[in-house]
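Every protein chain but one is kept in place in this view of the complex.
Take a look at chain A:
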Amino acid sequence: MKSYMRGRWQRWVNRRIPRSDTQAFQQKNIFILPTGAGVVFGMLLLIMLITGINYQNSLIYLITFLLGAVFVGAMHQTHRNLAGLELTLLRPGEGVAGDDIPFRFRAAAGKDDAVAIVLSVEDSELAPVHVAAGQAVDVSLPIPSAYRGYVRPDRVRIETRFPFGLLKAWSWIRPASAGIAFPRPLKAPDLDATVTDGTETEQARSREGNDHADLRPWREGDMSQRVMWKRYARSGQMVVADWEGEQGSPHWLDFNAFPGTDHELRLSYLAYLVSERDKKGSRYGLNLPGQMIEPDVGAAHAMRCMRALAVWGEEPPREMSREVHGSRSETDTPDQLAEHA
């Protein structure tokens, strides 16, 4: 029952706050409730009122109304603190899975000061920032990641309790863009055991002599470069040449080099190898099923390889919610259901 209510509530919130990299906070998407201290304060006001009634003391009435008005005024002010603020996701971050991935946000205040704004996601929370009216402040919010792949916080909470901490106004931004978590590098086992070692001379030989190649029928996952197209034109058979030495070549980091190992583990090994090679400054390429990155050197190349490792086999998260067709506009879209199942 509780989870059902929570599910409904979250779907309702998600309808109000569509996925977007920029979110302006205003009347319709700001929520405001008293904090624990605010509830106690409300009870205190009630006790004060009863004291005033029982002792027939006008000044206690007066002070109760005064503090009550302060409470209501604080509600207005806490709300205005957030209203008019615009939060933009400048750059979704990149990092290693398991680490916090910094997402860069910009908070731009409207015509009111936005004081003591706290950005948080799950259990990671930023120190309060203050944005003067008409100004903007950039902050980095670390988003915790558990797995490699696309990282996109379902919601980033933005909250303020200023001025008195008796009320909290909050809302969410639901970023459309996703950051990337690289596979956590794990020291790869020695390649010697699994692939033929290619010294410089052997490699040269193998490049020259095509007769070293093993020919085998094409199977799914083979790269088109290896298909012997001439033979295909001749006979109509798709035959793949497995060049001896190419797989084991130090130039190529190959997904298939770790047979029998879990896919994620292979990616971690490869991430380790990429960073190793990059550190040494040697030339390497990356061979993943369905994707091949030609050998190259440099930081940009390393980054490209890491990104490829990170998102291999992953669907990019949808940029925006799908448009609704037909009359069932009130029913929830599948991805919302999936998110909160």
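The rule is simple: a residue touches a chain if its C-beta (ideal position, glycine included) is under 8 Å from a C-beta of that chain, and two chains touch if they have at least 3 such contacts; residues count from 1.
Keep in mind that, in the parts below, contacts and distances are computed from a predicted model.
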Response to the item:
In UniProt, out of "ABC transporter", "Transglutaminase-like enzyme, putative cysteine protease", "Glutamyl-tRNA(Gln) amidotransferase subunit A" or "Cytochrome b/b6 domain-containing protein", the chain dropped from the view is recorded as "Transglutaminase-like enzyme, putative cysteine protease"
Item to complete: Write down which of A:Arg19, A:Arg155, A:Arg277 or A:His301 is the residue touching the left-out chain.
Response: A:Arg19
Worksheet entry | Which of A:Trp12, A:Tyr55 or A:Tyr232 contacts the chain that the document leaves out | A:Tyr55
Worksheet item: Of the listed residues A:Ala83, A:Val156, A:Leu253 or A:Ala310, which contacts the missing chain in the full complex?
Response: A:Ala83
Worksheet item: Residue-wise, where is chain A in contact with the chain that is not depicted?
Response: 18-22, 26-27, 37, 40-41, 44, 47-48, 50-70, 72-74, 76-77, 79-80, 83-84, 88, 90, 106, 108, 110-111, 113, 115-116, 123, 128, 130, 132, 134, 136, 138, 161-166, 176, 319-321, 323
